[in-house]
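All protein chains but one are shown in place.
So, chain A:
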Amino acid sequence: MSVVASNLVWGVRRKTILSDVSLSVAQGETLGLIGPNGSGKSSLLRLLAGLKRPQSGRALINGQDIATVPRRKLAQQVAFVQQNAATDTNVSVRDVLRLGRTPHRSALSGWSAADEAAVTGALAAVGMSGHSAQAWQTLSGGERQRVHIARALAQAPRVMFLDEPTNHLDIQHQIEILRLVRDLDLTSIVALHDLNLAAMFCDRILVLHAGRVVACGSPGEVLTEDLLRQVFRVEAEVSLSADPARPHIRFRAG
């Protein structure tokens, strides 16, 4: 399923947070979303997932304006992994994964074999099978994040939005999760802070700066020394020697 946004504008009160954002992601593609803190990555993902309404512009999934799709229909196709999910309720890991099946279950239906398979498979995919009965509250930060990614997988979506899915993960799991997302047959948009991970795993990268798209293209086209200086205000050396399509960035201490 494709994801298209045209001229999205969003803000609160007089402050414009996203101005005129357009993008297009093809079926099966993985788009990396990068930009400094406060540049609007999370806000953009919320608009695309239909959690906030844009002031103007449209977001289309599979050619359909998401404003016209009922919530539950949308959730059957689109999963969203929040930046910081938290709860005070005493739920188990399995309870959390079960929530992922919500859009596929009717009000009173039982727990089907398909639901069970989706949950078990998703837990295994993130390497959390052994924690199924553990209380969510007692998980480590990285484990919580993996459980939430598993929940999104259990939702069996065709499109997945992930907001900094790797920020609490150790390097092994960062790579495993991004590899998983890339290899799954779904369209995904991933907000990332680690530019090297973005370069390694994304088909294309979109750079946001102060609510505007400043660049969009393959990692090799986008991640230039000039752009890093302008947008992120860092001096870096971009090496294309190993693989010209997947640049490697080495930051300078200054």
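The working rule: contacts are C-beta pairs under 8 Å (C-beta built on N, C-alpha and C of every residue); 3 or more make two chains touch, one makes a residue touch a chain; residues count from 1.
We take it that contacts and distances are computed from a predicted model.
Visitor: According to its UniProt entry, is the unseen chain "Competence protein ComFA", "Aromatic ring-hydroxylating dioxygenase subunit alpha", "Iron chelate uptake ABC transporter family permease subunit" or "SUF system FeS cluster assembly SufBD core domain-containing protein"?
Guide: UniProt protein name of the non-displayed chain: "Iron chelate uptake ABC transporter family permease subunit".
Visitor: Considering the complete complex, identify which of A:T89, A:Q172 or A:S241 is in touch with the unshown chain.
Guide: Looking across A:T89, A:Q172 or A:S241, the contact with the absent chain belongs to A:T89.
Visitor: Check each of A:L31, A:L47, A:L74 or A:V238 against the chain that is not shown and name the one that touches it.
Guide: If we include the chain that is not displayed, A:L74 is the one touching it.
Visitor: Can you list, in ascending order, the chain A residues touching the missing chain?
Guide: Spelled out for chain A, the touching residues are 46, 49-51, 70-76, 79-80, 82, 85-92, 94-96, 98-100, 102-103, 105, 107-108, 110-111, 133, 137, 155.
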